[in-house]
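The other protein chains are all here in position, but one chain of the complex has been omitted.
Note that the chains are named A and B in the order they appear, and that numbering of residues resets to 1 at the start of each chain.
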Amino acid sequence: MALLEVRDLAVKFATRGKTVHAVNGISFDLEAGQTLGIVGESGCGKSVSSLAMLGILPRPAGRVTGGSVRFDGTDLLGLSDAKLRDIRGNDLAMVFQDPMTSLNPVLTVGRQLTESLRSHLGMSKREARDEAVSLLDRVGINDARSRLRSYPHQFSGGMRQRVMIAMAISCRPKVLIADEPTTALDVTIQAQILDLLRGLVAAEGMALILITHDLGVVAGVCERTNVMYAGRFVETAPTGKLFADPKHPYTVGLLKSVPRLDARRKQRLSPIAGAPRDLTSAPTGCAFAPRCTYATPESWDQLPLLREIAPDHHVACWNPVPEADLVTAGLRPAARGEPA
Amino acid sequence: MSVAQAEAKELEVEQPSGLWSDAWRRLRRNPAAWAGAGLLAVFIVVAIAAPLIAPYGPQERVGDLASVPPGPSREYLFGLDEQGRDLLSRIIYGARLSLIVGVVSVGIGLSLGLVLGALAGYLGGRVDSIIMRLMDIMLSIPGFLLAIGLVTLLGRGLFQIMFAIGITTVPVFARLLRGSILAQREADYVLAARSVGTPGHRLLLVHILPNALAPVIVQATLAMATAIIDVAGLSFVGLGPNDPGLPEWGAILAQNAARLQNAAHMVFFAGFAIVFSVLAFNLLGDALRESIDPKMRT
Partner (left out) sequence: MLRYVAKRLLLLVPVLIGLSFLVFIFVRSLPGGPAIALLGERATEESVQAIERQLGLDQPLPVQYLRYARNLAGGNLGSSVLTRQPVSTELRQKFPATMELAIAAMLFAIGAGVPLGFVAAKRYQGVLDNASLVASLIGISFPVFFLALIMKYVFAVRLGWLPSIGRLDVTRSLAHPTGFYLLDAVLARDWDAFVDVLAHLLMPAIALGTIPLAIIARITRAATLDVLSEDYVRTARAKGLSGGVVNRRHVLRNALLPVVTVIGLQTGLLLTGAVLTETVFAWPGVGTWMLNAIRNRDYAVLQGGIVFFAFIVVLVNLVVDLSYALLNPRIRYR
């Protein structure tokens, strides 16, 4: 049995009489210590699924409409609010996207760091403070003891994200969910934060779910990667395999829009045409069909489900991208040495 | 509904539209706006058509002098006052007075405030700081007390009273206009107009003022409500219009406040006339504010 088992999780949002099908049945397993990337455009439902797992969807608009989330054998969705609170922030913790707005501006960093220590682990004020100091040390903040008395606005963006991470790992969670942890940061800081996350996960033996729109972020950190589109996984594979042998046209599109150092100079970045689909109605066919050059009538009529097309490699697509096209797309530098 | 219809509806909703049409659409959907507009319409119609609606004249004696004036009856819906005048008629004529006071005093405050605000915002520098310090000082005196002081100074004529109340609203309008001018002076479209050589006064009149208008309208509506309350308050402290025969709601209320036991009906009818007219402006002003700036949910 895996540490975290998500089965057919579905989430709907009701806003102004419209229903948005944000997540339409996603399933995955996460073993202890494993790192999983979930990649997709904004609005594809990746953040919403993590909020749903923790039971903190914005109420009353957001609602889990199906599926189960088993953590250590217990279904989180069936738990009472109080029981779920014991797990949330304790065994299952989360780092959010924007460190500028995710910290409370009127409380000291020390207060915000110690509050989960005190409520989950029952530490005394003093113990919690000492623990907070060592946490800040661990995430690379110098002069930790005096920094406890500082307020969030006195930290830079990168430092705040370090504080967020310290808060999330304070109770030594078994699973850490990081939702776009680097998106709001400068590029140089991004790399530092990713290094920090990678180091912590290895040192503490935490499992990590890294949610991002950026395949580049996943590449160095995650063992497995699930690509999400319109509330569904469309391709799942070990990260290396996904990069080497992408099958779904959407994954290929994402890869093509990542700048590559080894690409030929004339190779242009190609953004994916069109906009993500409107999720207000349940789709009949493949949600990607309107933007897909490989779409056939079948794509429009029938929803493709995930199927295994190579060992440990699943794709939800009627017309996976053929090898030859990967070469012309520049994702396979097959013909090296050619004059540029 | 067919797919085409659904899509057509979608298009209609997402059609790009200007600030004013957006605001208008939100306003139409707001029940508070309808309630306010309805009340206000009643108030205005009553004020204008008072001679047609009122059963008697405001000074007309229909009953006897009485120390305990008769309360509501079938004949006199709101009862009579101690001089035997029909209270309903007096309240109806009182609407005229309240409406005039509201419009004139806010008109005075608005025009003075806008001129000062425009000067401060547009000229900036020393003029700006002198004007704004003056506004700060005025704001430090509670509005109603300022009105009391001014009426003491100027006398209790109707115009003086309206002027005094108008003055108390000047700082708010001045600040408002100055604020939006400062915010817009650097806006792209103003810079664009300036770069093609539009002269300053034209810039102010054609480009800046119309865009500052929305919050000013909201504030003016709410200021009407305050003006009506303030004139009643002045009457209540004995600084109302010096003609005791005027059917001013606050005066009717004040004259009978000390005799609640015997004249409660007069206090209540006059009081609720004030409440409803003030409520009309408050409802409408609130709805207007919400429609112009949906994020302001206060």
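Here, a residue touches a chain if its C-beta (ideal position, glycine included) is under 8 Å from a C-beta of that chain, and two chains touch if they have at least 3 such contacts.
Bear in mind the structure is a predicted one, so any value in this text is a computation, not a measurement.
Engineer: With the missing chain put back, one of A:72, A:98 or A:214 would touch it. Which one?
Structural biologist: Considering the complete complex, A:98 is the one touching the chain left out.
Engineer: If the hidden chain were put back, which of A:63, A:85 or A:332 would touch it?
Structural biologist: Considering all chains, including the one not shown, the answer is A:85.
Engineer: Any idea which of B:88, B:116 or B:267 touches the chain not displayed?
Structural biologist: In the full complex, the listed residue that touches the missing chain is B:267.
Engineer: On subunit B, what residues meet the omitted chain?
Structural biologist: 32, 133-134, 136-137, 140-146, 148-149, 152-153, 155, 225, 229, 232-233, 236-239, 250, 253, 257, 260-261, 264, 267-268, 271, 274-276, 278-279, 282-283, 286, 296-298
Engineer: For review purposes, identify every residue of subunit A that touches the missing chain, sorted by number.
Structural biologist: Counting over the whole complex, subunit A touches the hidden chain at residues 51, 54, 56, 58, 81-82, 84-90, 93-94, 96, 98, 101-108, 115-116, 119-120, 151, 153-154, 164, 167.
In the analysis below, only the chains that are shown with their structure count from here on.
Engineer: Rounded to the nearest whole Å, what is the centre-to-centre distance of subunit A and subunit B, using the mean of the C-alpha atoms as each centre?
Structural biologist: Taking the average C-alpha coordinate of subunit A and of subunit B, the gap between them is 54 Å.
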